[in-house]
Structures are given as C-alpha cells and as structure tokens.
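See structure below.
Missing here: one protein chain of the complex. Every other protein chain is in place.
Our next item is chain A:
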Amino acid sequence: MDAVGILPLDVIGWLVQFWIALGTAGLALQRAPRLINRVIFPLSALTSLLLALAGLWALAAAPNILVLPLGLPDLPFHLRLDPLSAFFLILLGGASLGVSLYSAGYFKAMAGGTLGLVCLEYHLFLVGMTLVLLADDAYMFMVAWETMALSSYFLVTTDHNIPEIRKAGYLYLLIAHVGAIAILLSFGVMQGGNGIAAYTFDAMRAAHLTSFWSSVAFLLALFGFGAKAGVVPLHVWLPEAHPAAPSPVSALMSGVMLKTAIYGILRVTFDLLGTQLWWWGVLALALGLITAVFGVMFAAVQGDMKRLLAYSSIENIGLLLVGIGLTIIFHVYGKDALAALALTATLYHSLNHAFFKSLLFIGTGAILHATGERNMGRLGGLIHHMPWAAVLMLVGVLAIAGLPPLNGFVSEWLLLQAFLLSPGLPNSYINMLVPVAAAVIALAAALAAYVMVKFYGVIFLGQPREKALEHAHDADLWERSGMIWLALACVALGLAPVFVVQQIDLVSHALIGSGLGNAATNWVFLAPVDTERASYSPLYFLLAVLGVMLLTTILVRRLYHGRLRRSAAWDCGFPAQTARMQDTAEGFGQPIRRIFEPFFKIEREVPSPFDTHPRYHGQTEDRLWYILYLPVKLLTEKLSSLASLLQHGRIHLYLAYTFVTLIVLLVFV
C-alpha cells in the first residue's frame, strides 16, 4: 500500500473534504430539494462506505500522522490515524452509510430552505465526528468536538417553532458545554503547564503525571465525556434532545455521537495517561451499572417511542462504561488477557449499538412519517401496513434485546465471560464486587428484553388503536435500503463474531498491549480463552434452530395437514371489544413502575367515581432532575434576578453607576 504512496489518512482527508463540499452544495441547491435528496445524500452514503473501508484498511496499518498548515501559530492541527481511531471510523462509516441512505428518502417532504440547512449541518456533524476521532492535539480535538456539538444542536432544533424542542436543544447545548469545559480542563491538566506546544497528544503521552494529577485528569475526562455520553446523573438532556431531532439525526446522535464519548474515555485513559489506578475502574464500573439499570428502568415506563429508545441508549452506554471499568481493573492488575476480553466486549458492543440503535431510530422515523405519531398509545397493528419496516425493526429489536444469534448477544456474552473469568484479582473487595456487578448486568439485559417486547408489541402488533393507521404506508425504497443495510450488519456482526474479534484484537494490541490470540484458532467457534472454557458458534446455532424448525414443519405437514381457517378472535363472550381496550404502552410498563416505585417521581390523576368527564393522567418523571438540576436552575434564576436589580435600561442610571464607581475608585486608590 505504501508503494503507491497513499496513506489511509490521506483518503480520509479527501472524504472529509468531499463531505464538506456536499454540505455546501446542499446549501447552494436549496431551490432543488429533489437534487439534494436524490444525489447528495446517496453520494454522502457512498462517502461513508469509503470511510468505513479506509478505516478497515487503517486498522492493520501503522499509525499515520499528518500536520496541517492550519490552526494556532505554535500549534498547527495534528491528525493521527491509529487502530483505535480506525475502529471508530468503521463504526461511523458503517452506521452513517445506512442513515444517509435512509435520509435520501426521509427528508423528501421537507421544504427546500430548511432542507439545504439540514443538509449542511448533517454533513458538518459527520465531519465533526470524523475529526474528533482523528484529532491528535487538544486544540484540534476541541474544535472538532465543538463542531460536532453545535451542528448537532442546530439539527436537534430543526423544528425550532415547537417550544419543547427549543427547550430540549437549550438543555443539550448547556450540558454539552459544561462537559466540553471539563474536557478542556482535563487536557489542561495533562499538558502539565509546559507551554502551548505541549497541547499535542504526543506531548501528553510523554508527560509523566503524578498519580494525583492523573486522577484529576481522568475524573475531568470522565465527567466531560460522561456528559456527552449520558452517564447518570448527567443524562437529563439525552431523553429530551435525541427524540427532538429528526429521526436520521437521532440515529446518528444515539448510534455514533455517543460512541465518540466512549472513544474519548478510552483515548484519555489508555493512551494519553500512561498509568491507571484501580479505583478508576471501580468508579467507572459503578457508574456504568447505575446508568445501565437506570436507563432500562426508565425505558420500560416510556410511552413515546423515541424517548424509549433514548433511555435504552443510556442503558447501553452504561454497559459500555462497565466494560471500560473492567478493562481498567484488569489492566491495572496485569491480567492482560482479561483486559483484552473486556475491551473486546466494550468495542464490540459499541459497534453493535451503533447499528441496532440507528436501525431502530430510523425505523421510528418511518413510522413517524407514515402515521405522524410518536406516542405508542396511538399506534398498533402496523405489521400489516408496514411489513418491510416491521421485519427490519424485528431484527433490530431482537438484536438489542440480546438474543442469539444476533449481534447484541455476542457482546453481552463476551462481557459476561469477562466477569466469569475475573476471580483471582489480588484485591478481595473487587472480587466480591464482581458477582454483584454480573448480576446487575444480567438484570439490565433481561429488562432490556422486556422493554423491547413492549416497544415492538405495542407499535407493530395487535390492532390499530386509531382509525388513521389504516392508511399508514410502508417505508420508501431509499428508507428501506438504509434499514436493510443496518439490519444486515446486525445479522452479520452476530454470525461472524470471530472475524470481528480478530479486527478488534488489532485495536486491543495497540491500546493495552494484549489481545485475544486464541479467538482466532477456529473461524466458526468464538472462544475467548479456550474451547474447554467457553465457546459459542452463532452459525451452528442458527443452522440448528433453522434445521429443527424446518424438520418440524415438514413433519407436521406430512403426517397431518396444513388446514387453516380464519375466524374472529375469542372475545370472552363480550362482543363490544374495541382496539382501544388493548394493553397500552403505559399499561405494559405498569409492573416496572410498581416494582421500582422509589426511583420514579410519579404523578397520577385518577378520576373519582362521580366525575362526569373522567380523565386519567399519569406521568413518570426522573427524580434526579428535581434533586440535582432544579436547585441549580432555581439558584441561577435567583442570582440573575438579583443582578437584574441593577439593570433598568435607563441611561442616566448607568451613568450614575459609572460615576459612583469612579468616585469609589478615586477614594480607595
């Protein structure tokens, strides 16, 4: 590859420029929305594909470095492409390929002016995420990080004439910037006061911080990236902002943008900071467990399909953080193989989540287009009207519920294996923590299945709860092709785990200096340590299930008959049943609400028996908002109202202030 003199980083540079060009062209072509939909988004999808391929190429290559003639006087932009960046670029390219294809169909109803802006912001968002992954100095990183944050803010507020969306966007912007400040401070700590040139990542790698300052840098980074990832208690913006955005943007934000935060934590912890401390791992593990259970619990009680998915993203971020925590613990105690296993599980799950969450989010977009409804309580029976969306979403639902033989199961399996292999750490407290943590993971995974049965069952199955649903149309060809790509990726990642693990091994070797060598011995069986210990073969598994099913079908048909009759469903002798009497999303979440009652803030308005216009209203809210955020908000409002005492908008008063200040200064100085 070096013979032609082209490096993967060069290719990615061209692709980034092409994306910028596409975005600008979109803005210029406001008058021709058809062109934007039919040409620009498909070209963007092609660019994503090439980006993923370039990432795959770079995974095995030596790190590429590029210094751009841009940036600050003493700090030009540094770019670096190493296996970790390459892995996340594959994730970005693979997921955005599906989302861009889908966007070609999704935005067709949008007015030209808005569409041009959305197109520009969409591509800047992609460029921002790509550059975050490539940045090799703090300045470049922050510029890219802000590009990503701001472009996504504008995308979130696309429908800015709805007050809730403006509010969600503001909350997002606020927390994103609190996080960005923490990240910047973390870089400041890591550069150790050695002048502006020390802001390159190379200088940070070379700097040897004391364990105190390392910990400070780690905590700041965990806070900053945690705010972007939605780690509890910094999650409040996520269930507001992700659903507010147009569905392809929700997909990119949940599927890809959250992963840039995971990338950031990995980059800082294992690359920029030379040494790690064991309690960092415990902290990450604990935060991850809380986040996972919290996310899935709240997902179970949501009635809005996009909010449900957003909470499910919080859960998955929790699982990823658990993986990172385990990796740190194992790495500190020198258990290299185990650290590689935990890291593999983390990266694998990042990849899986990017695909199935994007799939589900764009699926909800298709439903939103077909029905104009986000509230699951008004959907139902869509499997009959939207068969394509129903089948493709079923793949995503089964994958995210962690069911074999799809991809969600593989990463869950790897993570549980990491837990099972963990005894034998020298710290007995951590040894005790491990089984409890494994139990919590198992609980979160089982609850995820509950949530997904609710999600799919209420939306697609049963009878349509509204008359208008009879006219729901299926996803169009572009939308469908995007969903097909993501669904196929979910299946492929589930069926070929050995190949994926081999690729991830390259990242593990580069990042923590060890990998899962044994996994490569046999291409059908995934065996992280050895086959005696544990192995899993999704391919054989699928073949066996299909074989048994086929055999059963043939036998039943051969030996008996295939006679089938349709009739009305059994109504228990009460013929006046309507579709409104089906279980609702709220009803389906009721047991969870009841079991985990202390965690929710529940407001219920139940009619009395004598009400002439009975109305039932129930709302489940997040206690943390009231405990942590509301006091801060109230305090800010109080302080600003105090400040407004000074402010009257009359010029002579302001002149008087100036005069008094001058007198005071003259007297004292």
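By definition in this document, a residue touches a chain if its C-beta (ideal position, glycine included) is under 8 Å from a C-beta of that chain, and two chains touch if they have at least 3 such contacts; residues count from 1.
Rule of thumb we're sticking to: contacts and distances are computed from a predicted model.
Missing chain, UniProt protein name, picked from "Formate hydrogenlyase subunit 4", "FAD-binding PCMH-type domain-containing protein", "Unannotated protein" or "2Fe-2S ferredoxin-type domain-containing protein": "Formate hydrogenlyase subunit 4". Residue A:A446 is the one among A:A206, A:A446 or A:A468 that touches the chain not shown. Within the set A:L70, A:L559 or A:V632, the residue that contacts the chain not displayed is A:L559. The chain omitted from view is touched by exactly one of A:H160, A:R594, A:R623 or A:K638, namely A:R594. If you put the hidden chain back, the residue from A:L150, A:A337, A:A534 or A:L624 that touches it is A:A534.
The chain not shown here is touched by just one of A:M432, A:A468, A:L639 or A:A656, and that residue is A:M432. What chain A contributes to its contact with the hidden chain is residues 380-381, 383-384, 394, 398, 401-404, 409, 413, 416-417, 419-420, 423, 431-432, 434-436, 438-439, 442-443, 445-447, 449-450, 452-454, 456-458, 461-463, 525, 531-537, 540-541, 544-546, 548-549, 552-553, 556, 559-561, 563-572, 577, 579, 581-583, 587-588, 590-592, 594-595.
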